[in-house]
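All protein chains but one are shown in place.
Going in written order, the chains are labelled A and B, and every chain counts its residues from 1.
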Amino acid sequence: MTVIESTSQVSAPQTDLPARTAASPGRLALRQFTKSPSGVAGACMLILIILVAVAGPSLYPVDPLDLVGAPFMPPDADAWFGTDYLGRDVLAGLIHGGRATLAVGAVAALITIVIGLVIGAVGGFFGGAIDATMVKITEFFQILPPLLFAMVLVTLFGPKLTTITLAIGGVSWTSVARLTRAEFMRLRDLDFVKASRAAGASNVNLILRVLLPNALPAVIVSATLAIGVAILFEGGLSFLGLGDPNVMSWGLMLGQNRNYILDAWWAVMFPGAAIFLAVLAISLVGDGLNDAINPRLRRRS
Amino acid sequence: MSMAEAIRGTGTREVLLDVNDLVVHFPAGRRHGKPSFVHAVDGVSFRVRRGTTFGIVGESGSGKSTTAQAVMRLVPATSGQIVFGNRDIAGLTGRSLREVRRHLQIVFQDPFSALNPRRRAGDQIREPLDLLGIGTRSERDERVRRLLAEVGLPPQAADLYPHQFSGGQRQRLCIARAMAPEPDLIVCDEAVSALDVAIQAQILNLLKRLQRERDLTYIFISHDLGVIQKFCDEVAVMYLGKIVEQAPAADIFAAPRHPYTWSLVAAAAPPGPMREDLKRRYLVKGDPPSPVDPPPGCRFAQRCPMAIEACSQRLPALDAIGPHHYVACHRAAELA
Partner (left out) sequence: MSALLEVDDLNVSMRNGSGRLVPVIEHLSFTVAPGQTLALVGESGCGKSMTALALMRLLPEDFVITSGRIVLEGRDVLALPPKEMRSLRGSAMSMIFQEPMTALNPLFTVGDQIGEVLRWHQGLDRAAARSRVIELLRAVQIPAAEQRIDAYPHQLSGGMRQRVMIAMALAGRPKLLIADEPTTALDVTVQAQIFDLLAELQRSTGTAILLITHDLGAVAELADEMLVLYAGRCIEAGASDTIVTAPRHPYTRGLLNCVPHLAIGEPPKPWVDLGEIPGMVPPLGARGADCAFLARCAQACDVCRAKPQPALESIAPDHAVSCWRKTELAA
């Protein structure tokens, strides 16, 4: 072991450090994540799907709303994935629809997390009457059947993609709020929070800089899964005829072609498979993250 | 300077902290329809002089940690005064409270939960400086390096995360963090209790050296009488939210006057004939009763081998029985 030189005139006995390089908890979790085969497989799948959705439209510039041929053309050399009940190209729908579906999922999940974090953090941090109010609000949204409530919202405000996204986000934040609240209540009594308070940190400071980073790991997992849930939600709404007819999405393809499933399986099966794969990939990533972040499963070397 | 001189010397120094009739009650649900309270701290008064160490010893549930955290304003005081310097800080809120806090710092028992696992050690030591806006960023970083050196850690420690340190090193980090805003008073809340004996000695020596160099004042909380005797100038013994005896460290263990102090001393005495003798006479049986809605009278009456009728009816006051020696016992005069 080498002796590390002191930078000051103080003659304190120096103790050796067990480690030389900083290992941030985030980086450790990432390293752990890469050791999970299913998590990595999910991440690869997800990256592939995102790449197709982002770059696909320029590589396959067919308008998904254009009628390119006769209706119900089975997959062949002209249209690899066939055409739907109006004669639109299914492959173009898959590629362009992926954009909308993933965007709805991501934005709705973001809304879910923001609302959930704010409600949960405020309630969990302050406790007392504020907490009781936050819990009541959460419970109010929890007892509403989410799909029905979202349907009501979409029916009221019209089937636009933004409305759909807001409706999905607005009904699914309760679990994130409960989780955040529980984490904040656990953390707020720990000594390091008291130490920060003793150092003169204000409440805003404590919430944003001390408690939130420590509560996030638990929330990240549920946020990841929220994207999958939002995609399923969009599919469900579209299936019930509440999708935005002007923007192609996987859910819309499902919803519009479901009556003809016996005549043209491809128009339903391909978007269905796309939704299935996307949600599966997100779930695998979520599970992998959970294992990586949950310290009980982490082994010390 | 001998300890006796040191004690005489401390008697003339300015009073830094004057706690007056501090009460901390926590609600404990309802019992028989009436709200009941945990009497964690029940009318505690003491003074701490600058540059000295004031020890509070007691068992779990005695309220020693709650007292310290109430002084730090980390738990709300139900009533009482906390005069720090020349002002009562018990009622301060918001900005003025945050400004007072730089003068009062705390080191906790568990070095594992006392550090934020997601921030680098250096950032955590710098936190109080950032919040106070002291100096430029590079000046603050330089101060962090100096603090690390003072607690015996190399400068590279600043970049590491808490989980990369051993328990003793984490406690050094906590001490560096507590010293960062150059406080007048540091509360050591069982600061060495969770450490291995060899590490405990290192930390005690470090705390003592820092006190000598910077004229720090400590409130030192522990259940270990050996450590308290060695480390403190003045000692208060707490039992169920009350101070039962208070005296200079030199006197309190040489001539304890409260039956509870006797039993603590008997339990912690080194093996030998003296301990056997003490144990036969004074060792209490059983566990302390619950601090929820305690009965009237002396808190120790139920377990006290010397209790008389008056003990369970009237609460004894903390009276002086000698210079700087205070006892709360109805029979203090007879039991000398």
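One rule holds in what follows: contacts are C-beta pairs under 8 Å (C-beta built on N, C-alpha and C of every residue); 3 or more make two chains touch, one makes a residue touch a chain.
Since we're looking at a predicted model, the values are computed, not measured.
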Considering the complete complex, of B:V24, B:I56, B:L204 or B:A307, the missing chain is touched by B:L204
Only one of B:V265, B:C304 or B:A328 touches the unshown chain, namely B:V265
Contacts from subunit B to the absent chain lie at residues 1-4, 6-7, 59-60, 166, 168, 196-202, 204-205, 208, 223-227, 229-231, 249-250, 253-254, 263-271, 274, 278-279, 283-288
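By definition in this document, only the chains that are shown with their structure count from here on.
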Whole-Å distance, C-alpha centre of subunit A to that of subunit B, is 48
The answer for subunit B against subunit A in the complex is residues 69, 72, 74, 98-99, 101-102, 104-106, 108-110, 113-120, 124, 127-128, 131-132, 145-146, 149-157, 159-161, 163-166, 168-169, 172, 174, 177-178, 180-181, 202, 206, 209
Counting only contacts in the complex, subunit A reaches subunit B at residues 4-8, 10, 12-20, 22-26, 190-192, 194-202, 205, 210, 213-214
